[in-house]
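So the structure is just underneath, and the comments pick up after that.
In this view, the complex is presented without one of its protein chains, the others remaining in place.
Right after this comes chain A.
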């Protein structure tokens, strides 16, 4: 790849500074600062209408920001039209040119930049996306997955500083999507170009990206690695949008060293201070959260065997569904009416059926604390709605 040196020289970070977009009264993107490190696989994750695509289009130059600047490395590209930006986009529905064959689609960018001998590069690129055989076919003769790869090849061949992907896998079926996720990840590792990937699929963002920005209503809710976002969500939106969370409305009872003791229902819960994203003052409210897979479920008759020092809650199973690797329970407890618990199917306890009285217990380290003044259900179901 000849131009790799050019790409790496001068820093290739994408820097958005105070960027915003309004349409009349509607604010699609609130002033936003974001830095995408060079060479990273960066995901903008959010439900539809959260401003992630608008943000991407402002990087591409297809949308003019109302305020703020876009920098690629040291270059301010805010005022540049798209055809002058060293950035390429993989469009949501691919936007392949229907009147050109695959070869010419891929060669389009090179030819526009006046490069005469495109043959070798186009063939190499088609090889990279495994479409060498299809070079002379028209886009409509290809399957969705193949069209998707043409769209990637057409963009990548230009060695952009940044490759922007706008829901590139949205039109594919589940199996193909999984396959293409790995494929895209492989290509990104191979070419080392910065990828900015817009998606509403949290699983997709988590599998592919090094860094995820969760967006909601035109703002970035939280930025971090997938594991960090999952383990330490700072808002209920992030906690619900990425996976499932259980929330317990609690009151701060006392603090001792690194632990915060919470009062919920009649019982006490312990939360590590480092995992509380809201200030904890005695008597103040806090939302204690815990992921369903961190919780163990013990029948009430065996409650005595639960080790000391674990957070516990009592309740009654209302639903259980067996899904192979695990069983998902819904437990009605005084602090939370539908507590979700996923239990690995290692040693199944036959007594754990709907109606059974149980004790839920988990390591206090797995509790996270959020500001109680937010909607507990923010972000619930938004991801699924869109897939359907």
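Operating definition for what follows: contacts are C-beta pairs under 8 Å (C-beta built on N, C-alpha and C of every residue); 3 or more make two chains touch, one makes a residue touch a chain; residues count from 1.
In this text, contacts and distances are computed from a predicted model.
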"GntR family transcriptional regulator", "ABC transporter permease subunit", "Carrier domain-containing protein" or "Isoquinoline 1-oxidoreductase beta subunit" - which is the UniProt name of the missing chain: "ABC transporter permease subunit"
Residue touching the undisplayed chain, where the options are A:158, A:311 or A:367: A:158
Which of A:112, A:186 or A:273 contacts the chain that the document leaves out: A:112
Of A:14, A:29, A:60 or A:102, the residue in touch with the unshown chain: A:60
Chain A residues that touch the omitted chain in the full complex: 60-62, 81-84, 87-89, 91-93, 95-99, 108-109, 112-113, 154-155, 158, 174, 203, 240, 243-246, 323, 328, 330, 338, 340, 380, 384
